[in-house]
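Yeah, one chain of the complex is gone here, protein chain that is, but the others are all in their spots.
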Amino acid sequence: MDDMTRIDDAIDALLAAHPPATTPPRDFWGAQFDAGLAWVHHPVGKGGLGASPRHLAHVRSRLGEADADQSNLRSNIIGIGMGAGTLLSHADDAMQDRLLRPMFTMEEIWCQLFSEPGAGSDLANLATSAIAEGDQWIVNGQKVWTTLAHVSRWGLLVTRTDPGQPKHRGLTYFVLDMDSDGVDVRPLHQITGEAEFNEVYLTDVHIDDAMRLGAVGAGWSVAMTTLMNERVAIGGNVPERGTGAIADAVAAWQDSDHDDQAMADQLLQLWVEAEALRLTSLRASHARTAGTPGPEGSTSKLHWAELNKAITTFTMQVLGPDGLLMPGGYELTAPTLDEVPVVTPQQSFLRARANSIEGGTSQILRNILGERVLGLPGEPRVDKDLPWREVPR
Amino acid sequence: MDDMTRIDDAIDALLAAHPPATTPPRDFWGAQFDAGLAWVHHPVGKGGLGASPRHLAHVRSRLGEADADQSNLRSNIIGIGMGAGTLLSHADDAMQDRLLRPMFTMEEIWCQLFSEPGAGSDLANLATSAIAEGDQWIVNGQKVWTTLAHVSRWGLLVTRTDPGQPKHRGLTYFVLDMDSDGVDVRPLHQITGEAEFNEVYLTDVHIDDAMRLGAVGAGWSVAMTTLMNERVAIGGNVPERGTGAIADAVAAWQDSDHDDQAMADQLLQLWVEAEALRLTSLRASHARTAGTPGPEGSTSKLHWAELNKAITTFTMQVLGPDGLLMPGGYELTAPTLDEVPVVTPQQSFLRARANSIEGGTSQILRNILGERVLGLPGEPRVDKDLPWREVPR
Amino acid sequence: MTDTATETSPTRTGAATIQDLVLTDEQATLRDVARDFLGARVPMKRVRELMATPSAFDEGLWQEVAAMGWQAMAIPEDLGGAGYGMVEVAVVFEEIGRAVAPLPMLSTIMATAVLRDHGTDDQRATMLPSIAAGALRMVVAVPVAGADDGVEITDTEAGARLDGHASHVIEAVGAEAVVVATGRGAFVVPTDRAGMTVVPMDALDPTRPLARVEFANVAVDDDDALVGDAGDVIDTARTVGAVMLANEMVGVAAGAHAMAVEYAKVRRQFGRAIGSFQAVKHLLADDLVQLEAARSTAWWAARALAVHDVEEVAVAVPVAASLCPATAAAITGHSIQVHGGIGFTWEHDAHLYYKRASAATLLLGSGRAWRRRLGATLALT
Partner (left out) sequence: MTDTATETSPTRTGAATIQDLVLTDEQATLRDVARDFLGARVPMKRVRELMATPSAFDEGLWQEVAAMGWQAMAIPEDLGGAGYGMVEVAVVFEEIGRAVAPLPMLSTIMATAVLRDHGTDDQRATMLPSIAAGALRMVVAVPVAGADDGVEITDTEAGARLDGHASHVIEAVGAEAVVVATGRGAFVVPTDRAGMTVVPMDALDPTRPLARVEFANVAVDDDDALVGDAGDVIDTARTVGAVMLANEMVGVAAGAHAMAVEYAKVRRQFGRAIGSFQAVKHLLADDLVQLEAARSTAWWAARALAVHDVEEVAVAVPVAASLCPATAAAITGHSIQVHGGIGFTWEHDAHLYYKRASAATLLLGSGRAWRRRLGATLALT
């Protein structure tokens, strides 16, 4: 029986036994995990069916057609999107069995403790220290930009265990119990007033060595596993034509009494570029399915970030007088898991400034495209071979 | 008697004795030189009156009002604009007396032999060698982008005399007699078909040591004198509102039957930016006169280069069907000194591509603005302290 | 390669000479004093305190400013003013922008210009000295394109009455008087008159409050009426306001840019200051080009206004008004980018500049609207 048939059979069985309309989402997710339909590319027993990851999109699509709640994919995105793959590659069986199912069912939320105030684009520069003490590690430092930290049970944590090594070496990776003593999560408000992100202060936090992923000193490569999984997690989702930021622009245009061809042409230019980006995502998805991925798969984040800023800025101009306002004002709030916030065009406009910073700045992404895709040479690296502690910062 | 009065008196006398309407240009320029009105900031006897360079614009303006022919400023721009100042700073009296007057009268045209195929943005990387032999130097190498070389009597030449030194050291500067044996000038056709520039091949060319400017090994600082004088040469000339490339765009627009507000708005955006650039040049000129030059004096070349490309590209769109044509086709010609070429919008469009390359690429100018004006740190330099011959190229 | 037309005089025969595009020693001193004052009295901490209040207004600060004569700058000396010119006012606005100061100077200069050009002798004599002294805060309800506004005037047995509303009125919260246009001339109406309500709006830029001014059967009489066509009154306010806003935007852009440059010098990643990377360096260099270009237009517009050169104003004002806010919005956005994540946080000051600049792109007319105006002047539409 081929993968596709096995998967379709499993989906049929799942939907028959747990009709989405009448099954509480958490129960459904548990059943979905047990049926191997959480991550079909995981082994059987680990939420998967040992199939190819390119079938992930098919599962989502079929469950979507059946109106199954798939909000866990988004709400626990760090765990389901990135943590699961990392655990699969680097955790032992016991850890996988303990962590994967409650991750998928949203019983336990996950966050990612990578970035630090001094380690943004230069992630490998991180300074949070972990010092071995018996079979425990004592962790001290500060993490930042931690989505979901305020509701998380587990954190994917990278620490520096040997500052005498060059920066990419001497890092070690842990799963941190966010309920541990010494973990202090503080909301980090952004320019919209909201606090999507947090700062996480770690003061003499104890972690069992059993919670380590990968070897001591191999934290960089484990972290790379996590970041690589990000693509898989969001891959395959191609928005429909005219959705997203351009939809707000079109709606604003249609609501306005603008008859100015100059602005109409700007709108059309942005519409065309949004469509080009969408078709590129579609092409990347087709290429992944066909097993012939090319450069089209590497350009979307950069393109999207820059385009999203342009579109949301344009929308403010179309809004005219409403573009002078921030409806509801600036409230310093933190989002909860349940709430689906209503996002105004003004919030989208402000929020978009972060698009070219988060998940790799546009500058870093251009470096990556230039070096890894085009094969252009790197810059002279002044810090690469120096012991981390000797690099000026 | 203050400078201004002295200058005005000298101009009055010059115009009275040599009425521009009836004096052949070459005679007028000779008289102008003798009256100290060639470069008023030069000493008396060297074409000047020992005045401040900020009076240069005044002299040009008054002579312009009197309809004096000042085409020498443009036609012999390398000599009059850059060479004169270099000779003044670095040549001995005899050399100055021999060279300055015929330069100003256009009896002798000058060119600049700096750039090489391997030394563009990285000018200090030049490889043309000069080897001492008695009181002569034997020069071998290839120069490129040499405007006017095909009609020049003299060249401002930078050579490498010591490849064992780091690249900025070990350079030596000469005045080259372009009629010397071994000087081979070949036209270099550009994408318009014209050859504004030349390649100059130097094969066992002999130069008397007497023609050296500055010390052996001090060629870089002499070359900097030449390039600094470039600003003085073109400084003070602020175009009138709506002239230059934007005039072509406006003319094309007015000739067209376009009533498209989208294109009208693009034209207006470009017009506004052209006016902003013009006002910045005016501000820089005022600031120089006031003795308080600021960053506004450093931005014009970069701004102009990028804007000129944008405007000439837009003009082609306005031209519509004519934008598909190259009237007259591509003829591989070289300009002569006398001819004032008629430049079509299509030629301007193609020619504009060089604006961001010649006289410092836009990339290099951004480096200069960033480092010298904003004070941002330089990049790691891999070649700075290496002997030139050991730098990979 | 650059155009080498001969030097041309910037001024036109028949108009008063336009000042050179440099600051005189007195203007430079004014700039330094303003910068020092704002740095000391309206540091970012104070900006944040003020912007958390509906009016963003500090009466004590306003009186200090009055003592320095800022409100009086554009008022003739015989009416309690300092009799400075528009160039000096513009110098102060650039500094206000650099400080992102929540000072209602924009509305004040607009109201001052309206009274100067359209006030009755009596209005000028009573109101301008009060404005100069910081005792009267007057704003102008400049209609915002696309807003559903309008104030109607009707005659009743008891006299004329105003009904309707004006929205997005700049710095109106806490003002004592508002200039409003109707179908039958413009009026100065005290905000405490019966039937008047000033409702704060949630402004994108919290350092510059906006309000909806509501008129419900508000009595007005001839003493309230301004001289001339209502359109001209609004045009005066919009023109002067746009020039000062353009100069303010130069300051906003300069402040945000300087902050980014300084950060790029000290922030290290990959073992180097980030400003040593061309990605950052060239962005900041390009922004310098745009900033200086914008400054030239803002300065020029103020100088044209200063000598009442109508022909030049018709070009210079739309040039500056269309360019400067957009330039500031771009540069302040880039400043956030250079700062990276920290620049996106509420606690960092980068967003204050960005919001001030972004709102300015719409405040007194969009860039597109100003270019339409320019196109009409240049016959390029």
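Some observations on this one:
When the chains are written out, they are named A, B and C in that same order, and each has its own residue count from 1.
Simple rule for what comes next: a contact is a pair of C-beta atoms (placed from the backbone, for glycine too) under 8 Å apart; a residue touches a chain by one contact, two chains touch by 3 or more.
The structure displayed is predicted, hence computed values, not measured ones.
Checked against the full complex, the candidates B:Pro20, B:Gly50 or B:Gly120 give a single residue touching the omitted chain, namely B:Gly120. Of the candidate positions A:Pro117, A:Gly244 or A:Pro387, contact with the hidden chain is made by A:Gly244. Contact with the omitted chain, checked across C:Gln27, C:Thr120 or C:Gln278, is made by C:Gln278.
Considering B:Pro19, B:Pro43 or B:Pro327, the position touching the chain not shown turns out to be B:Pro327 (whole complex).
Annotation for chain C: contacts to the undisplayed chain at residues 277-279, 282. Even with one chain removed from view, chain B keeps its contact list with that chain: residues 115, 117, 120-122, 125, 144-145, 188-191, 193, 256-258, 260, 262-263, 309, 313, 316-317, 320-321, 323-330, 332, 346, 349-350, 353-354, 356-358, 361-363, 366-367, 379, 381-383, 386, 391-393. Considering the complete assembly, chain A touches the hidden chain via residues 57, 60-61, 64, 73-74, 234, 236-241, 243-244, 250, 253, 261, 264-265, 267-269, 271-273, 275-277, 279-280, 282-283, 285-287, 289-290, 292, 295-296, 299-304, 355, 358-359, 363, 365-367, 369-371, 373-380.
What we mean here is this: only the chains that are shown with their structure count from here on.
Interface comparison, A-C versus B-C: the higher count of C-beta contacts falls to B-C.
Separating the centre of chain A from that of chain B, both taken as means of CA atoms, is a distance of 53 Å. One finds 42 Å separating the Cα centroids of chain B and chain C. Shown for chain B are the residues in touch with two or more other chains, namely 261, 264-265, 379-380. Residue positions of chain C with contacts to 2 or more other chains are 272, 277, 280, 368.
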